[in-house]
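Presented below is the structure to which this report refers.
Here the complex is missing one protein chain, while the rest keep their positions.
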Amino acid sequence: MPGLIKKMMPRQDSFFTVFSAMGNNVHLSAKALLEMLMDFSNPQAGAEKVKDIEHENDVLMHNLMTKLNQTFITPFDREDIHELASEMDDVIDLIDAAAGRLVIYRVDRVRTGVTDLAQVLLEATAEVAAAVRVLQKRDGILDHCIEINRLENEADRLCRTLIAGLFDQEKDPVEIIKWKEIIEVLEFATDKCEDVANVIESVTLKSA
Amino acid sequence: MPGLIKKMMPRQDSFFTVFSAMGNNVHLSAKALLEMLMDFSNPQAGAEKVKDIEHENDVLMHNLMTKLNQTFITPFDREDIHELASEMDDVIDLIDAAAGRLVIYRVDRVRTGVTDLAQVLLEATAEVAAAVRVLQKRDGILDHCIEINRLENEADRLCRTLIAGLFDQEKDPVEIIKWKEIIEVLEFATDKCEDVANVIESVTLKSA
Partner (left out) sequence: MPGLIKKMMPRQDSFFTVFSAMGNNVHLSAKALLEMLMDFSNPQAGAEKVKDIEHENDVLMHNLMTKLNQTFITPFDREDIHELASEMDDVIDLIDAAAGRLVIYRVDRVRTGVTDLAQVLLEATAEVAAAVRVLQKRDGILDHCIEINRLENEADRLCRTLIAGLFDQEKDPVEIIKWKEIIEVLEFATDKCEDVANVIESVTLKSA
């Protein structure tokens, strides 16, 4: 095959490799956050661990965009590739935002129930990682999407319960400000996992 | 006409039918919210009514996306169809968020002026419903868009007045946290009606 044509041919698998690595980062960042919440002895170290993953994903994101701009034929719509990568990056940014706030708000004790919400988020990110891992072969990909939707509904219900409880039990307005935001950021991260699932579902149906 | 060709031909009218149904849901959800605010004797029931509309619209949205992915020729740009439906869904999500917060914050009395803001939102959603109803024939469609823009400006002014009044009059920081958010969510819902108008305007001008 002549060199030029070869260059223009898709190296489709490498897009999928980057997506897998990003899905893995999504999952690892949620794992680092949950560990930080479960053993809150050194939140600074926990937040730094999440931040490292966030930086690493920024590099992946930047390389993917460069690659996307320089590739002639892509394995699926350019817009969908961009959106899928952006949404995964957003999940990590939100997990990093939650971890960062636990530090700058000088939280000294994790409120009951917040760890449960981070656990649901971890499960949703595990499904995100699993879904992007089978993006090329598509085996059972829609089942992962359905499961992400179910977990998002669970996170939504849990978030409402936690916020209602916060306003019922907490008398210090400053504590309400801090925890309301941390809880909402965690719920928003799960929302973003659902956005990832929606892009994956759309990509899968288009080429069905 | 052979079966396959028939299958590939656009059933354009059905996209417009779904948009009409969505516009109707946008309007109905704003109506349910205003009724909830005007007779605040059973906020839980009011919030459930809004939530039912929100769920119903989720189903419409999901079906539209499936249809979009499986249709060869669409009545206008796929991206615009997606965006128009998403923005309408966002309006309903925000109205649902406002109704939900009135419940989980255990609000016992609606603050003066908030009902006025919900009234402006209702008027904007009536224009959204009217605009998408004439999306195919285009009769007077831009007038609806102009009216939505006017109502959004009115909501914006009202929101600023309500927030200023809240900080002036309310001494309890927890009440400020609750009402600031409810007011902002209502204003954001009107903003989203303007985004709907912008997509409609763009679609209309493209095919002028």
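Here the chain labels run A and B in written order, and each chain numbers its own residues starting at 1.
Note that in this section contacts are C-beta pairs under 8 Å (C-beta built on N, C-alpha and C of every residue); 3 or more make two chains touch, one makes a residue touch a chain.
Being a predicted model, the structure only gives us computed values, none of them experimental.
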Which of A:21, A:130, A:164 or A:177 touches the missing chain? It is A:177
Contact partner of the left-out chain, one of A:100, A:113 or A:165
A:100
Chain not shown, touching residues in subunit B
79, 160, 163-164, 167-168, 173, 176-177, 180, 198, 201-202, 205-206, 208
Contacts of subunit A with the absent chain, listed as residue ranges
65-66, 69-70, 79, 100, 104-106, 173-174, 177-178
